[in-house]
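Left out: one protein chain. Kept in place: all the others.
Per-chain numbering from 1; labels A and B assigned in written order.
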Amino acid sequence: MTPQEVRLQPFPPAGLPDPYCPEPAVIRSIETETPGVATFRLELQNASRQRMYRYQPGQFNMLFIFGVGEVPISISSTPGEQAGIDHTVRFVGTVTRVMERLRPGDVLGLRGPYGTGWPLEQARGQDVLIVAGGLGLAPLRPVIQTLLARRSQYRRLLLLYGSRQPMDLLYQREYAGWVQQGLELMVTVDRADQSWNGRVGVVPALLSRVSFDPTQTIAFTCGPEVMIRFTVYELLARRLSPERIYLSIERNMQCGVGLCGRCQLGPYFVCKDGPVFAFNRIGRFIRPEHF
Amino acid sequence: MPMSGGVPPIGQAVVLNKTDLGAIIEQLWQAGYTVIGPTIAQGAIVFDEVHRLDQLPIGWTDEQEGGTYRLKRRDDKAYFGYAVGPHSWKKYLFPPRLSLFSLQKTQDGFHVQQNQEPVPRYAFLGIRSCDLHAIEIQDRTFLYGPHVDSHYQARREGVFIIAVNCSKAAPTCFCTSMQTGPKVERGFDLALTELSESFVVEVATPRGADLLTGLPYREATGEDLGAAARVVRDTASSMKRHMDTYDLPELLYNNLEHPRWDDVAKRCLSCTNCTMVCPTCFCHCIEEVPDLDGQRAERIRLWDSCFNPAHSYMAGGMIRSDIRARYRQWLTHKLASWIDQYGVSGCVGCGRCITWCPVAIDITEEVAAIRSDADKRTKEGSP
Partner (left out) sequence: MTTRKPRIGVFKFASCDGCQLTVLDCEDELLDLAERVDIAYFLEAIRRPLEGEFDIALVEGSVYTPEQEEYIRDIRQRSRFLITLGACAAQGGIQALRNFTPPDEYPRVVYALPQYIESLAKSRPASDYVPVDLALQGCPINKQQLLRVLVQMLLGSKPRVPNHALCLDCKRQNIVCVLVAQGKPCMGPITTTGCGVLCPSYDRPCYSCFGPAYQPNPSSLTRRFAHLGFAPHEIQRLLHGYYSQAPEFREEGQRYARS
């Protein structure tokens, strides 16, 4: 292949705002989800900016703590459903650890939304199979809520979800409502405790318990990368074609706009070309480990 | 046929005495440009501010090979008788450390203050074809992507460019393979070809022509142009290193588990030098630098590298957790995924990564090793 010539346009107009500038956002509420995980509902301090703020399920924001830095967090609320923007956060990193001490009313920084969303249009009229592990349910929660709100437009809705331990399962208070609205839910944990009498085992193993028609199914998956891999391989083995499998992946994202280069996966900048990809686009790059 | 005094025609070549370059430098400073050119420092030909002709490395050259660089005296008084050195022009357009903005804590949160520092208007003197291509490649990253980097743009926009056609190729050069030289084709105001007593000057822009106005130049004769063409031709034919770029992206993508990655991992130091000297590498990191009292913080941007383990670090761990993975990322990005991202290769064949690798790892050799082995394996019919 010879390098194709790209015609360069004249210089773009000067004086555009710095893409790295965060905006102040107020914490409206903090809901503890599981030990070490909480959902922060944020609103931009500038009310008109908040009203103009639009996002799609699957996109993420860069959250900012003064003096410490930024962290990419996917949006876990549903567009149009409420005033605030939800972010489900695990307190493990340099930035998120500080978030553990914040209280409603405190101000942090936000910029976004960034990245691609889940292809909800393409799911219309299909069986939708959602496979999530651990915190990977967060960016899929708006998918579930959106699909259930337009329940009649889709055929079967299945959620296969698992976590390490029963107490790590996210959004447990919402499961009953989801099922009532027509979601088929299967939950598993890697390790049971006394309180648990449900399934035990890894998430991809749940796939063997469900039947689906590969010609009329679309799958969305998110979670630890190893779980995603096994889920995808299992789905492929069940003859679901690669362009019907969507995954959301995580990389080190700092700029959010495809400039800093840290989140690259082969030809893609996960921050702008992803985080949601069809498997036929990234399969060859996600197969080799550590790429 | 002297033409001196008038405005030279654009698109034509004129001949200028070498020493008149001094007047050009002076005029550029007078016109408000910060003139950057080659000069000697720390045992190498680097880029820095140039005010006078005697700051240029006149009569000097370099000897380069994998992992070594030495300055040497020439036996003539050539102005540009050397190849590219450790610096690239990206240090001016994409500074290694840049304060983007500062943040001040306020009663109801924080306030952002953009960095208002004035940006110099640069004139680049002595830029080579490979480096001119490198700037075009970085333009695609910082100016023509989904986001325009205003910091890069502010520095890039008005740059005055006096290019030089290479009269010498280092043994580490391979621009002919990458089709990026040695002759400069576009993107300059003036382009010089050095002959023994004079420069043949291609005039490409009105402001380039303005700069020559008043200088004692003459119209280039067929003989002058022939001599200039010979300089470039001789340089091209003396190029010792080559890279076969045929179907390179597919070759690399199909060999992501090739044993050569393990082999190079034993040699690679993951020290980041190749990416730092590379004129197209653009990876960077953003750091928050708080004051001691916690009331003010500065947001800075720093050059970073895919060889820095932190580059792929997330709270869950490192994606590219060993040197093999990091070298593979660099090479495949440079030569394969760059083309997917920007439509051109990220390599301009300047050879800096070869010279400035402390252990002499050679990108052309690594590619050749993968290619020869891949070809062999294909011929043998094994996967």
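The rule we apply is simple: contacts are C-beta pairs under 8 Å (C-beta built on N, C-alpha and C of every residue); 3 or more make two chains touch, one makes a residue touch a chain.
Predicted model, so just to flag it, every value in this text is computed and none were measured.
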item: Displayed chains contacting the withheld chain; value: A, B
item: Sole contact to the chain not displayed, among B:Gly22, B:Gly158, B:Pro216 or B:Pro309; value: B:Pro309
item: Option touching the unshown chain, where B:Met276, B:Ile319 or B:Ile370 are the choices; value: B:Met276
item: Listed residues A:Val95, A:Leu207 or A:Met227, member touching the removed chain; value: A:Val95
item: Among A:Gly36, A:Gly67 or A:Pro214, residue touching the chain not depicted; value: A:Gly67
item: Interface with the undisplayed chain - residues on chain B; value: 41-44, 46, 67-71, 86-87, 91, 96-97, 266-273, 276-277, 289-294, 302-305, 307-310, 322-323, 355-360
item: Footprint left on chain A by the chain that the document does not show; value: 65-68, 93-95, 97-98, 101
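Methods note: only the chains that are shown with their structure count from here on.
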item: Distance from chain B to chain A - Cα centre to Cα centre, in angstrom; value: 39
item: Touch list for chain B against partner chain A, complex; value: 100-101, 103, 105, 108-110, 112, 114, 136, 139-151, 153-154, 156-157, 179, 247-250, 253, 256-257, 282-288, 290, 294, 297, 299, 304, 306, 311-316, 319-322, 324-325, 328-329, 332-333, 336-337, 339-345
item: Interface residues, chain A side, partner chain B - complex; value: 1, 3-6, 8-9, 11-12, 14-22, 24, 26, 45, 66-70, 90, 92-93, 96, 107, 109, 224, 250-252, 254-255, 257-262, 264, 266-267, 269, 272, 284, 288, 290-291
